[in-house]
Every structure is written in structure tokens, then in C-alpha cells.
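Just below is one structure, and these are the notes that go with it.
Subset of chains shown; positions unchanged.
Naming follows writing order (A, B and C), and every chain is counted from residue 1.
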Amino acid sequence: MPASYETRITRAILDAYHEKFVRSLVSDVLIVGAGPSGLRAALDLALKGRKVTLLEKRLSPGGGIWGGAMAMNEVVIQDEALSALDGIDVTPRPAGSGLHVLDAMGLASALCAKAVQSGVVVLNLILAEDLCVHDGRVGGVVANRTGVGERLPVDPVSFQASAVLDATGHEAALVHMLRRRGLLDRDGPPSEGPMDAVAGEESVVAGVAEVYPGLWISGMCVQVSQGGPRMGPIFGGMLLSGRRAADLIDRALVAG
Amino acid sequence: MPASYETRITRAILDAYHEKFVRSLVSDVLIVGAGPSGLRAALDLALKGRKVTLLEKRLSPGGGIWGGAMAMNEVVIQDEALSALDGIDVTPRPAGSGLHVLDAMGLASALCAKAVQSGVVVLNLILAEDLCVHDGRVGGVVANRTGVGERLPVDPVSFQASAVLDATGHEAALVHMLRRRGLLDRDGPPSEGPMDAVAGEESVVAGVAEVYPGLWISGMCVQVSQGGPRMGPIFGGMLLSGRRAADLIDRALVAG
Amino acid sequence: MPASYETRITRAILDAYHEKFVRSLVSDVLIVGAGPSGLRAALDLALKGRKVTLLEKRLSPGGGIWGGAMAMNEVVIQDEALSALDGIDVTPRPAGSGLHVLDAMGLASALCAKAVQSGVVVLNLILAEDLCVHDGRVGGVVANRTGVGERLPVDPVSFQASAVLDATGHEAALVHMLRRRGLLDRDGPPSEGPMDAVAGEESVVAGVAEVYPGLWISGMCVQVSQGGPRMGPIFGGMLLSGRRAADLIDRALVAG
């Protein structure tokens, strides 16, 4: 029986996705969470020539960017952080007081588009369930299809990487997987601090770090892990945090 | 009391969003649904100089593109439809049999990014609840915040436009608002037909039309309204359908 | 970086599943629903040398067998239907009045095990969403991952076959897809009739038929489609219905 047009379409997708999925099993850097810091880190690492896989539990990437503040889809970037937009096709408009506004839809889509064009592999609807840890070093992430592992007794698969970046925001999902086992300080701060936008914009960048061999943090996950303050609907620090994570991870890989 | 840094950020967003929202109250074309045909139509109309507002009920635009087929995030475009990608920064890869595959994340984000860069105003988390009809002509859309009007007794607002495009896909939401009142044929087909990808790719383009004065249809909404066949995870027809809607609406506005 | 043990395990599964999935895209017979009649039909067709794919929306096959009656996990087979157990490794125990009882767990698992051993490909957690119809003939099934298409805007894929069997039981899912479009008599019986076990055991077998070119029915779907009576927790008719469907489809393929 000759393959129908529908069969040929299905086959083309099956093959392309299988090839992409298999390719993503081993990466230089595996990033969990496609919000502002995760996407920016992925883009910068890809531009530096790293093989990057980005896992996102939702259907679409972009995280908190699309919603702006309180569902008003505009976001703010401060003067000092304009470099965070380098290479992304967006046009900030000055809003006084050293602030600039950007259309949230434009920022989220242009940032994601640039990352994919630069070679980042984004796998969506994939939920990180656990970490691989061998000999005291994080070597990968255990993941499942969103909606499958939470409601059915179905086993996950694993993704391997030289470095893993927890960019899951308020959840700090990977950090908590280690804390729960006492592999990271169980008595760390239980959450980020109250909002202090000035201090927060600084500490979210300064706090980027490798918190356990092989595991890095960026974005809101930094504040949650270290008790730094919340920042509000300004995205400069988030993006710069991702950039800094890319820099530090790249250097570590070179050194490694 | 001097405004704090957080207050200045909030104020910048409030003002920018208010200005954008007010501007969107009166448009040349109002499109409901930011899936492939809605986004493509919006982009083409903006490139033709039209003032376009695009309402999307979800947090992120892109509709069914992100998920590819069965959550394998790759999509297919046929040879004949490659022009549907004009002006969008994506790289289809040949897959044999006259088919090409594209990374779904790349297509969805690049299409949205290009639309916003071209001047389309996208308002997300806005749900169309009804139409404005004056003297036998659709003159706008009645809309509410997603999640508000469905669960609380809160009134909607209205958006005015010279032409309204129903790009809500399988829902055919605007078409059904008229059918429910008998303003469109109540005995029309209740849904799209079974899948026939060859026939479907043609009819989804050929069926673009003004179904009621002021109300146009594109994408899957065409098939649902006219009983055309389903098409499967191939996006050529969807994008071309949006392009054709843009052409026809633009000409009608010129003629109008 | 050498592939870790976890990566090699994941890779083995990815490749094996991809190969199986691709192979299942084109079958001789595509059966939807892995309950008693669907499993029995699949087993018989495989034994006749047919290439059979069986789609099941739940995690496990077996349908209503596991639960026996009212969650008492025993089932009944009548004398006249003992041949329905041919080739399945189970031991019915006489229960008087021409009836035999079987452990439900034993029947469900042995039937499925035998089908898989005979070459049937079972894909679980796959939900049939629609049919492919070309030129007035059913040529395949449109399907999605269970839980994906119902709650997210994600497109399905398609499975192609020379014959499709609706073994979805009370749902009669495929039959209703055609009825909804008026391709089958919209005024057919809305459901099976009240229970009449004697009459039902006969009509569920007698009513097996090709109801539309390329689409066959077996099991409870027969009763729903034709208004035959319900049968109760006796599985003879269900299994024989599957056997008869296998016979008739095989002959039609030979003739075809």
C-alpha cells in the first residue's frame, strides 16, 4: 500500500523529531526553564559555540515575559541593562527615570526566535523530575512529558550534559531536588526575600553560581536559593543574570 | 513622598499599556486568534500599512504551532506553500516527497516576532465574548479578560474595526456567535470534515471569505464553517489562508 | 563526552519506539480499542498473517475485562463460546447452567500477551480523534497522545490502513465521527438497548459488519450502532464478535 499524503507528513515529523531528540540526549549545557534568563543564557551559549538543550515544561517558551505586569503586556528595562538586549530584534522606548518600555510579545518572541536560529534545541512539554548525580557531580536531568509522570505510573528518560543550569525561576526546581536529599544545605532560605527592586537587580546577577558540582543557577532561582529580594516587572537583571551564567559556564567548560 | 524605584517601574508599564490599549480600540482590522493564520494575516496586513489589533485568549501567541504534531515540535510545509514563509526568519529543511520540516519553536516565535516588529498590536489574555453588530454589519468585538467573564459577573469592553477576522480555529468562535442568533445559517455544517490533507490544503485557502458584512474567516475556521476536511500537522495551507485573508480584506478596505 | 549508562538506556528506548511507531503508520488493519473484541480480533488477524496495529487510549489494554462485574474480578463464558478462548492460556472452571468462570486478571493478561507474541503492535495512551476519509473510503485514523489534544492546542498525527475496526465499545467513537458529519445515518439508534443477555450474545456476533467503506465494527460498538441489547458481564459474545470481525476483514482484504 503506498503511503498516503497524511502518512508522509506524519513520517517527516516523526523522523525529524526523533533525530532532534536523540541529538539532545548529550549536550554541553542543559538548561531547564525557558523564561528570560534561561533563554538568554541559551542564546549566549549557542553563540559561543556550545551545544545547548533547553527543556520547557509548558507548551510555549517565554515564561513570565508574555504577561508583562499584571497581564499588562509591557515590560521595563533600565539604562544599565540595555546591553541585555544585544542581538535581539526589539526596540525599547524611553519611559523617563532611566527606564525603557518594551512590548512584551515582541521581546518574548524575538528572544526565542533568536535562540532557535542560533542553534538552541528547545524541547517543550518536558518536565524535569529529578537529577542524575554520579560521584558527587550532577551529570544530567531526569525528565518526563508534562502531564504524564504526574498522573500515571510512567518512567522518565534522562538527558546528559557537562553543565546543568537551573533557570526554573521561583520554583528553583533542581535546587530543591538536591535540598530535599540534604545534598544542598537543607537550612537555606526557604524563598526569595520581599521585593526590593534596586537591590534585587544587582543580586540576581551577582549571585549566579555553580551551587553543586555541575549545577548552576540563574534568574529568580538565584534569589530563591540565596534569599535575595524579589525584583518586580523589570527584566534587566533577569536577562543579565542569564548572560552572566552563560559566561561563567562557558569559562568553566573551557577550564573543565 | 518620592516615588520608589518599584513605583516608577509600575507607572511606566501602566502608562505604556494604557496608551497601547486605547490605541487598539479602533483598528482597520481586528483579528481574533493568534494561531498560524491569524498571525500571518496580521503580519501581511501590517506590511500593507493597515492598523491591526490581534486578540489572543491565551498567555502566549502561536496557537497550535508550538506543539507540532502530538507534541513532537516539528512542523511540515509543502513545496507549493514555501511562499507562506516569506519574510519570516526560518530555515525549512527538505524531507522528501515535496515536504519540508521546520522547528516548531522557531516558526512560532519568528512569525510572532515579525508581526510585532511590523506594527501589529497583540493583546493577550483577552477573550472574545461577542460581536458588535450595527445595521446588519459587524463593527467590532466584545471582549473580556480571560478568566474574568467566565467566572464572575463582570462586564466586557468593546473593540471597533472596519473588518473583523475570525481566526479562532476549530472553535470558529465568532461564526458561532452569529449562528447562535440565526444571523448566519443555523443549518451550516456542525464541524469540519474528516481528515483529507490534499483536499484540505486547497479548500482552507479557497474558502477564505467575508461570511457576513464585516466578518471574515481564515484557517481552520474556514473548514469548520464550510465543512471542509481537516488537514493534519502541515501548516502550508493555514499560513496561505492567512495571507489570502489579508489580501482580500485589504482590497475590500480599499474598495470600501 | 561518552554516553552515560542512563543515556544508552534512553537511546535504546527512543530508537526501538521510533522504529515501532514508524512501522505502525501503515497497516493492513488498524484497530481502535484494546478491549476483549479488539484484542481478540487483533490476535486472530495477526495469526492470519495480517499486519495489525492496535491503538488504546488508556495506559493498559484489557478494557472491561479486568473489572469482571462490579469490580469482582471474575468473568463468565458460556458453553457455546468456549472456542473464543482458543489459543489463549486460560482455564475456565464450570459453574453450572452451561456457564464457566474465569479469573479476569488471567484472561485479560493472557489475551494481551498472546496478541503481542503473535505480532500485534499495541500503542497505548493514544486517543483516536478523527478519521481519514478519501473519496468516500475510510483510509486511516487521526490520533493524538491521550491528555494532549484534549487540553492543549496540539495537532494529531495519522495512521493509515486498508481496514479500520471500531472496537471502542459503548463509545462507538469512530462510528460517531461519521454520524456527526452525516456520513452515516444520523438517525440511527442513539445507544444500545436495555439488557437482554440471550439476545445480546447473538446479535453482537451477527451484527459485525463494514458500516462504511473501510470501517468495520465489533463488540459493544455493534450494539450501540445497531441498537442491539446490552449483554452483561459475560464475555463469550464479545470475544466471538472480535473473531468474526477478523474473519470478515481478512476475507475482504483477500477479495479487496
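Here are some notes:
Keep in mind that, in the parts below, a residue touches a chain if its C-beta (ideal position, glycine included) is under 8 Å from a C-beta of that chain, and two chains touch if they have at least 3 such contacts.
It should be emphasised that the depicted structure is a prediction, and the values quoted were computed from it without experimental measurement.
Of the identical protein chains in this complex, 3 are displayed in place, while the full assembly in this structure file contains 8 copies of the same sequence.
Note that only the chains that are shown with their structure count from here on.
Any chain bridging chain B and chain C, meaning touching each of them, is among A; the list is complete.
At the interface between chain A and chain C, two copies of one sequence, more than half of the residue numbers in use are shared by both copies. The angle of the rotation superposing chain A on chain B, based on CA atoms and rounded to the nearest 5, is 180 degrees. Comparing the centres of all chains, each the average of its CA atoms, the largest separation from chain A belongs to C.
Inter-chain spacing, taken between the CA centroids of chain A and chain B, is 28 Å. Centre-to-centre separation between chain A and chain C, using Cα means, comes to 43 Å.
Multi-chain contact residues of chain C (touching two or more other chains): 132, 134, 140, 145, 148, 152-154, 157-158. Looking at the complex, you find that chain C touches chain B at residues 130-134, 138, 140, 142-145, 148, 152-158, 177-178, 180-181, 183. Those residues of chain B that touch chain A in the shared complex are 4-6, 8-10, 12-17, 20, 59-62, 66-69, 71-76, 89-91, 93, 95-97, 99, 101, 103, 105-106, 108-110, 112-113, 116-117, 122-125, 145, 195, 197-198, 232-234.
Of all residues in chain C, those touching chain A in their complex are 1, 3-4, 6-7, 9-11, 13-15, 18, 21-22, 25-26, 59, 125, 132, 134, 139-140, 145, 147-148, 151-154, 157-160, 162.
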